Every structure is written in structure tokens, then in C-alpha cells.
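One protein chain is absent from this view; the other protein chains keep their places.
By written order: A and B. Residues from 1 in each chain.
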Amino acid sequence: MSDLRQAFAEALRLIFSADSDFTAIVFASLQFSISSTILAAALGIPAGIALANARFPFKRFVEDVLNTLLAVPTVVVGLFVYTLIFSQGPLGRLHLLFTPTGVVLGQTLLIAPLVASLSCSAIAAVDPVVRQTALTLGAARFRAARTVAAEARAALLIVCLTAFGRVVGEIGISLLLGGNILGYTRTITTAISLQTSRGEFALGLALGLVLLFIAFGINLGMRLLRTKS
Amino acid sequence: MVPSSPIAGDNPIGLAAVIEGRAADHTVDVIAVGSGQALKLAINGDVDMVIVHDPAAEKQFLEDGWGINHKTFMMNDFVILGPQSDPARIKGMKSAAQAFSSIQKTNSLFISRGDDSGTHKRELDLWQKAGGKPAPPWHMEIGQGMGAVLTMANEKQAYTICDRATYRSRGGQLNLKVLVEGDPDLLNYYSAMQVNPTRFPSAKNILSGQMIGWLCSPEGQKRIGAYAVNGHRLFNPTCEGGKK
Partner (left out) sequence: MSDTAFAYEVRSLIHSYNGGIALDIPSLDIQSGAVCALTGPNGCGKTTLLSILALLLKPVSGSVRLQGIESAGSHDYHLRRKATLVHQKPVLFSATVRNNIEYGLKAVGIPAKEIRNRVDRILGKANLGEIAEKQARKLSGGEAQRVVLARGLVLETPIVLLDEPTNSLDAASRPLFYNLLREATARGTTIITATHDTGILAALNPRILRMDKGKIVHAPGSTGVPPNAA
């Protein structure tokens, strides 16, 4: 028991003294997660808007495929990207494996369907009269779509926060594609996983606390956005 | 019903097979971890016996009274691996430390286990002997086992240090060559110890003692010496009465 307390105290020390290895790990996690969230938003939000506004025969099918992609485990996404980017893969020449770019690529692929699907729902939830109003006031369909998206601003931000939350705590992709390289691709989740299995609690605890804190922050952000809309 | 007996060990591929092959009449769980962690598990009382290859740590372990019955029972060697292109020009060097120095001077990529294992300790000893402190970005610590290190070294065409047994067991998968070998600094001695029964009365004392005894017995030594993967022998038995 005193071992646990010692580890806890050491964990707090690591956090508040901003130990350089510790901060490098936290920074890497945030850097990858923010980058992939931004990329996924850039791809997924327009896709979601397009899907919400489109009417085509196999729309239902596309939505089903999208929802299925949401359930793919991170290791599967990681494995898929691994086969693309490792030295024998089609993109092997780019040397993306075990680099931050590789991790961000995998994470973006993981959450882009999520962003698209949730954005589509967010847009569909906007009062249809908004679009009608935009159109009758003279907007072309593209501007009307932008206006509807603007009305769904808060909901779309919540979508981004959701995607961020999904990706900041994932390990399958970070480990497979990143390789846990200290100061380079070692993230909170890979470090927790590999340090703990070596019996070193303190760093794992410290990182776990940070991750909890991040999760709390995300939820707080979502609540504020919900009450605003 | 015979109870299980966990052994923690820095497990070069194949050793587990040898041990489990022996343990026909009781269950042996071989937990494959680095030497550093194996000793930690022993101190925690999670295992009955360890097989490690970190002489300095073993000495400390015994001095602190955690273990007894230390027997060095086999050895092999480490080799320095690297890409065919050999940017640091270390191929054929007789001194491992000099090779490391050359790698550092050229900032060539080097993959390190970074996990307190025997291999990692050896690597650190060599950096010290080479007179430098390796650092990112060319020196990459990945905190994982030899398998992961080899995969990454292969992917990035980087240098690394590896025990010959594990390297051989990967067979033709790797596009890495043995560039430096034979330096006495690269010799790798495996020892077994059992946890101190006075400290851990519930440990399976007798069984552990028997296991260690068998490892050093002529039969055990013969099996160790004979074990081969892809036609290559992995270990050299070292106990008296065994082959050198």
C-alpha cells in the first residue's frame, strides 16, 4: 500500500515539476490528437454536410457503411495503415512508419468517418426552415448549406470534441504506427501501456491523471457548448 | 495437482521452449520480460525463479539478499546489426565501443530497447565505453522488446545491438546484416537464480532448485547446446561438464 502512495506522490512530482520526459509525452499526445482532429474535421465535416443535403438512391447504404466504419477497432485501423506504409507496402517509399506523420494518418482515418457521420446528424438536426429561409432570401445552394452549417456551429464543435476524445485516448494506432519512440512518437497511452507492464507505476499514474484531466476538460467543453445552443 | 512455477526471464527465443520441454511433469510459466523487470518481479515475490543476463544487477540482487543459488549456465553473444549501406562504416570493426563511437559521430540511426533489459544495459555500457551520451533524434529508445526493436531497425534501416539467438530466429525476414561481432565486450552470459526462501517462504523452493540443477546438468546442458533454429545453434552451455 505504501508503494502505491509513494508512486502517487512521485506521479504528482512528475506532473508539477514538468519533468522533461513526461512533458514530451503529453505534448506528443496532444500534438497528434489535435492534428488528426483538425484533418478529420477538414475531411469529415464537408462530407457530413454533403451527405445531409444529398438525395441519391443508395444514400441509406452509404450511411450504413459509415456507421459500420465507426465500430472498427483502433488496432484494425492501425494494421490497415501499417500494411500501406511499411517499407514493403505501396507507400513504403514515403517512410511514414514509426513517425508522427504515420500516427496522425492512422488517427485521422479512424475519426474521419465519425466526424462525417456526426456532422451529418448535426446538420440534419437543424430546423429545415433555416435552409428554406436561406434559399428564399436568394442564397444559392452552396451558400445555403454554409448558412445551415453556421447554425449548427455549436453542434459541430461538439463533434470535433468528440473526435478528439476518441483519438487522444487510443493506443492501437499510436503503438502500431508510432513505435513508442522516446521524444518522438511516445504518447500518453503507449507510455502508460509499456511502463506499467514494466512495473513502473509513477509515470503511468502521472500520465493517467493527465489523461483523466483532458477527458474532464473535453466534457466540460461539451457541456458549455450544449447550454450555449 | 502440481502447482505452476513462474520463471521470469530475459527470454531469447528458444530458451522458453527448452525449459518448457523439460518441465513435462509440472507447469512452468515463463514470463518473458527484460532482466531489469524480471528482477523487480522477483523482489515483489511474483516469481520463483529468474533467468537473466545482467551481471551487475545480478550481483546487486544477491548482495541484497533477494536471491540464492546463482548459476551461470549458458552464454551467447551480442552482435551489432545494421543496414547493408553501413553509413557509419563499422563493418568488420573489432571493437564494439569503437563501432558505437563511429555511429554516434555520424549521427546514424540507432534503435535502443530503452527498457532496463540486459541487452539495454549492455548497450549503455558500450556507449559509456565509447565516451558519448547518445541522444535523440538519431538514438531512438522504444521501451519494448527485441522483436519490436528488430522490426523498427529493419523498417528504418538503422543500427542496433541484438543477441545473436534472437537475430537468427528472425531468419530471412530482416534486411539487416551482422556488422560487428566477436568483441569480448559483446559476450552474453545467462544466469539463473531462485528467490530467497527465507524471504519468500511460499516460493516453490525445491522445484526452482531442481530446475536450476537441471539447467546445469549434463542432460540440460546438452539440450541447451543442441537447441537450434533454422539450423543455427543459439546458445553455448557453460557449466562444468558441459561443452564450451
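Definition applied: a contact is a pair of C-beta atoms (placed from the backbone, for glycine too) under 8 Å apart; a residue touches a chain by one contact, two chains touch by 3 or more.
Quick caveat, the model's predicted, so the values are computed rather than measured.
Chemist: Given that one chain is not shown, what are the shown chains it touches?
Modeler: Per the contact definition above, the missing chain touches A.
Chemist: Which candidate, A:A7, A:L30, A:V75 or A:V130, sits in contact with the chain we can't see?
Modeler: That would be A:V130, which touches the missing chain.
Chemist: Which residue among A:A139, A:L211 or A:L225 touches the omitted chain?
Modeler: A:A139
Chemist: Over the whole complex, note the residues of subunit A touching the chain we left out.
Modeler: Touching the missing chain: residues 127, 129-130, 132-141, 143, 147, 150-151, 153.
We adopt the following convention: only the chains that are shown with their structure count from here on.
Chemist: Sort out for me which residues of subunit B touch subunit A in the complex.
Modeler: The contact residues of subunit B facing subunit A are 33-34, 36-37, 40-41, 44, 114-116, 136-137, 140-144, 148, 152, 154-156.
Chemist: With touch defined as at the start, can you tell me which subunit A residues reach subunit B in the complex?
Modeler: Result: residues 86-87, 95, 97-98, 179-184, 186, 191, 194-195, 198-199 of subunit A touch subunit B.
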